[in-house]
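Yeah, one chain of the complex is gone here, protein chain that is, but the others are all in their spots.
Right, subunit A next:
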């Protein structure tokens, strides 16, 4: 809510004072007799939007109307009606789209978390039919905020639209070097794999689990990696990758150096035991004992904010497998 643009433009000549705009009839906003949530607009805001309504009323699609849109959007980049009209003008004038991409890059730089600006970029890039700037642009935006949802959304669209997946896995690896806990990057890696492979091959799953293990060696208390591993294993029909990760987990678990940092390891081992029980693999009682022990340690010691959840999961397990319960 920190728009300093009002002050920046206070010396700007008003449209109502410009002789070249004398032919346009400004239209004031009709808030009705009893306005509520009434914004105390600046004088410039009123002036620009009165003239914007004026040109829309006469459906004027000209260079000066385009400039007026720019002014209106500087004052409020979230006004989707202005963006929509701007695109109609661009189309009508057959404007230079490369120039428009330059313009929208600047606006996005100032308002990186606004839905309308990203949508505008997408439409213009689509019209232009050239996605070559999208990877460098989004990469630059990610340098400022590597978790900006809009940036990732735009990048995924551009990659799919222009089939530019080459080097994208390496890109995620570079970003994970910066911050191994950036969940957006892990998600993106998953997206790249699912977009480029018909299905997760076992070779690929094996390689990804190796990758996961190297990242877990940096930080075990990192939910992003565990979730990613879960995702990979969900789409893999061979037991090899899962066995590899389980061995890694059991080795650490066996060392007994447990603490808050082990909670995702506990969750993984417990959930895995439950899956085994569900699939009828291994000794049910042993698996149940392990799962309930881990859940109880989470509930009582390491993850007490989620005590009621862990208790619920345990009860659910007891309900589903009552006869085989030891204890």
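Rule of thumb we're sticking to: contacts are C-beta pairs under 8 Å (C-beta built on N, C-alpha and C of every residue); 3 or more make two chains touch, one makes a residue touch a chain; residues count from 1.
Basically, contacts and distances are computed from a predicted model.
With the options "Ubiquinone biosynthesis O-methyltransferase, mitochondrial", "Trafficking protein particle complex subunit 2-like protein", "V-type proton ATPase subunit a" or "Protein farnesyltransferase subunit beta" in hand, the undepicted chain maps to the protein name "Protein farnesyltransferase subunit beta" (source: UniProt). Check A:190, A:253 or A:295 against the missing chain and you find that the one touching it is A:190. Residue-level contact of subunit A with the missing chain is found at 1-3, 6, 29-42, 45, 53, 75-81, 84, 115, 118-119, 122-123, 146-147, 149, 152-153, 156, 160, 178-184, 187-188, 190-191, 194-195, 218-224, 227-228, 230-231, 234, 260-261, 302-309, 312.
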